[in-house]
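Left out: one protein chain. Kept in place: all the others.
Labels run A, B and C following the written order; every chain starts at residue 1.
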Amino acid sequence: MSKTTTLADPRRERRKTDDKWRTALTCIEPNKILVRGYPLDEIMGRLTFGEAIYLLFMGEVPGPGIGRLMEAILVSFIDHGATPPSTLAARNTATTGAATRACVAAGLLGFGRYHGGDIESCFQFLDTGLDMVRKGASHHEAAEKLLEQYKGSDEPPPGFGHRFHTRDPRAARLFQMALELEVEAEHIQMIRAVETVLNEDSTERKLPVNIDGAIAALCGDIGIPPSVANALFLISRVPGIAAHAEEERVRQTPMRQIDPKDHTYDGPSERRLPERRK
Amino acid sequence: MSKTTTLADPRRERRKTDDKWRTALTCIEPNKILVRGYPLDEIMGRLTFGEAIYLLFMGEVPGPGIGRLMEAILVSFIDHGATPPSTLAARNTATTGAATRACVAAGLLGFGRYHGGDIESCFQFLDTGLDMVRKGASHHEAAEKLLEQYKGSDEPPPGFGHRFHTRDPRAARLFQMALELEVEAEHIQMIRAVETVLNEDSTERKLPVNIDGAIAALCGDIGIPPSVANALFLISRVPGIAAHAEEERVRQTPMRQIDPKDHTYDGPSERRLPERRK
Amino acid sequence: MSKTTTLADPRRERRKTDDKWRTALTCIEPNKILVRGYPLDEIMGRLTFGEAIYLLFMGEVPGPGIGRLMEAILVSFIDHGATPPSTLAARNTATTGAATRACVAAGLLGFGRYHGGDIESCFQFLDTGLDMVRKGASHHEAAEKLLEQYKGSDEPPPGFGHRFHTRDPRAARLFQMALELEVEAEHIQMIRAVETVLNEDSTERKLPVNIDGAIAALCGDIGIPPSVANALFLISRVPGIAAHAEEERVRQTPMRQIDPKDHTYDGPSERRLPERRK
Partner (left out) sequence: MSKTTTLADPRRERRKTDDKWRTALTCIEPNKILVRGYPLDEIMGRLTFGEAIYLLFMGEVPGPGIGRLMEAILVSFIDHGATPPSTLAARNTATTGAATRACVAAGLLGFGRYHGGDIESCFQFLDTGLDMVRKGASHHEAAEKLLEQYKGSDEPPPGFGHRFHTRDPRAARLFQMALELEVEAEHIQMIRAVETVLNEDSTERKLPVNIDGAIAALCGDIGIPPSVANALFLISRVPGIAAHAEEERVRQTPMRQIDPKDHTYDGPSERRLPERRK
C-alpha cells in the first residue's frame, strides 16, 4: 500500500488493461472497515462528523484548529431558509409525495452556475491575484487589476455580493475564526484587498464578501483544493434541503402551489446559546 | 412566534387560503440568519456540524451525550467502499464528466427499498414488538412472535444481516456507546432480544444486527423519529458518495467501464488514531 | 437466442454465478445495433418514435391501431403548463443555471405518490373490479363494491378527479380513439362503470376519469402491463419538462423567485390544425 493521497492531486492511473482499478478511500474486509486506514468503529465517538469528512477527502486526521474550522465551514452553510431555488426545487418535489432522497437529489441539482458555483470561480479569481503578488505587485494593486474587467458590469466578481445581505454574518465569523486560530494567510489577504478596492468608491452600493468567497479564501489558506471545497459546500447544505423536504411533508398539504414570497417564519424568536456552549 | 417544534409531529397546517405558509427552520432577515432561533454566526465555532444537524431537525441544541451519539451515528455510515450500488451509480455518473452535485444526486437515488430502506421498516418492526411488551409479553416472547413471519423466508428481518459482515463493527460500537452514555433503553433491548432469538438455532448462519438496525434502535431510544433517522442516514453517506465521485474524476480515465469486483484498495494500511484522540 | 420477451413477465434469472448476465433489449456489435432484433438504421425512417418505444418495451412492432394509440397516449401527457410541481421543480432548478439534463432529472423525481402515481394504483383498482366480474358480478355491481371504501373520504378513487378539469379532454379523446380503433375492452368498460356509479349522486361535484385513469384503462385493454404504462407516463412528460426548463433559461433572469400562480400565457391564441392533418 502506498502513502496517503488527498483528492487534490490529479494524477490519473496509468495501468495495463488487466490490472485492477484502485481506490484509496475505504478498505472493506469481512467485519472490518478502514477509512483512510483507520478502523471505522475506532473513529466513531473519537472524530466528529466534520473531522471524518476531512479525513475522507484529505487523507489525514485534521489538527484541532483545522478541525474546528471544518465544523464552522460546514455549519455556516447548513440552511438559508425557504427561498433558495435549490430548496424550492426540493419543496416542489416533496409536495408530490416523493421520498426524502428524491427531494434532496432534486435540491442538489440546483447548485449550479448562479448558486454555489462561486466557490470554484472565486478560488481561480484569488489565485490569479496571488500570481500577480508573487510577481511583485502589492495586494492592493493586484486587486485593482483583478477588478478592472468587472467595471461597468452588472455581475459582481465571484465571491462578492448577496441577494439579501449587505454584510454576510457567516463570512465575517469565518474570517474572525481564521484570525483567532492563526490560519489566516494569503488567500484571505487577497480577498480582503479585493473587498477594500471594491468598496472604495462610496457612491456604489456595498458588495461584501459572501459565504462562497469566505469559504474559497479560507479553504485556500488551509490547503483544501477547489474541487473539495465545492464538495464541502454541497455536503453542508444537504441537511437544510432534507429538513425543508421533511417540513413540507409534515406541515403542508400535498400538491400545493408554492409561492416562495408568501411565507412566514413561525419558529422560536432570537435566542442565545446555553452558557456552557460559549 | 410559537414554541419550538420538531419535525416529528405531523400536524398539518390548517390555514385559510389567504394566509402565508409557515416554516420554523430558519429565519432570514438582512444581515441576520437564525437557525431555530440561534444566530448562525453564533453557532459557528460553538456547535459541531452534527449538533447543528440535530438542532435543525429536532429544534433544540442536544445535550453532550446525545451530541456525541449524533456524531457517532453520522460517522458510522460515512462510507462503505466502492461496491454499494449507490456509490457505483455515482461513479458511473462521474465517468461521464458530470459535476459532483449530479453524481451525488444519482447516488442518493439508490437509497431505496433494498439499500438503506431498512431503517424505517426496522423502526416499525421494533415498535410492533414493544407494543407486545407493553401488553405484558417478555422481550424474548415478543421477539419470537416478531420472527414467526420470517421463518423459512430468504429475506432477513429488517435491521439484520449484511452482504459482507457476519458481525457489523459499526453496530457493536453504537451499542457500546449507548451503554456508556446511559441512553440505552427499550428499542435497543428489543433489537437485542430479536438478535438472541434469531441466532439461537446454531445450524443457521449468523444474522447479526446491521448498521440500519443499530441506527433505528438507537434513534428510537434517544427520541429521533423514523423519518428523521432516515434523513440522517442519507446525510451521513453524502460525503462518501461525493468522495468516490471526486476520486473517479481525479484518478480514472473518462467513459470507462466500471466492474465493481475488479478493484483493489491502495490507501494506507491499518493504523491507529494519534494518542490525543483516544 | 431465445424468443422475444416483453418486460411484463417477471421471471428473474436463475443463473450460476459464473454465467454472464443477460439483456434482451439491444444487441451492440461493431457497426451494428439491433433493437429487439431489428437493425436500428432500418427502423429509422420506418417506425415512428412512439412505435419504437413500443418495440423496445413490448418486444414487437405494434400493428397500425396500437401504433396510433401509442402516439395518442404519449401526446396526451406531453405538457400541462407551468403549475405541476414536477414542472416547478424543473424551473426552480433551471433558474440556478443548471443544465437541461439536471432540470429534467429534478422534474422526473416529482412523479410520485400524488402526481402520476395513479396509473399503477388505478390498474390495480380496475383489476380488483374485473376479478369480481369474472366471479359473476355485473360491472355496475363491481363498481359499487369498489367505491364503498371511498365513501365519505376526501380522497377520490385512483384515476378520478383533477385539480383543474371537471371533464378531462384528454381522457375523452383516448376513449373515443379506443372505440374507433376497436380496442375498447374490459378495463375501459370497468372504468366507465365506476364513473357512472361515482357520479350517480347528483349532489356531489363531478369526479371525471382523469388522464391517469384513461391511460391505465387503455393500457389494460391493449396488453401493456402497469409498470410499462407507468414508464410511458414518465417518457411522455419529459419533453414538457425539458421545454419549460429551456423556456426558463431563455426568457427569464437567473435566480428569480417563481410564484406559480403569478404567470400568464402569451403564446398563440386557440387555432386549428392545417386541413391535411385532419
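Keep in mind that, in the parts below, a residue touches a chain if its C-beta (ideal position, glycine included) is under 8 Å from a C-beta of that chain, and two chains touch if they have at least 3 such contacts.
If you're wondering where the values come from, they're calculated on a predicted model, not measured in any experiment.
Note on the undisplayed chain: of the listed residues C:34, C:137 or C:185, the one touching it is C:34. Summary of contacts with the chain left out: across C:137, C:185 or C:234, the touching residue is C:234.
By the touch criterion stated above, the residues of chain B touching the omitted chain are 83, 85-86, 88-90, 92-93, 95-99, 102-103, 105-106, 109-115, 117, 163, 254-255, 257-262. Touch with the hidden chain on the side of chain C covers residues 1-5, 7, 9-13, 20-50, 52-53, 56-57, 59, 61, 68, 70-72, 74-76, 78-83, 99-102, 104-106, 108-109, 111-112, 164-170, 172-174, 177, 227-228, 230-231, 234-236, 238-240, 242-244, 246-247, 249-253, 256, 258-259, 262-274, 277-278.
What we mean here is this: only the chains that are shown with their structure count from here on.
With contact taken as defined at the outset, chain B and chain C are each touched by A. Averaging C-alpha coordinates per chain places the centre of chain B 35 Å away from that of chain C. With each centre defined as the average position of its C-alpha atoms, the distance from chain A to chain B rounds to 23 Å. In chain A, the residues that touch at least two other chains are 83, 99, 102, 105-106, 109, 111-112, 258-259, 262.
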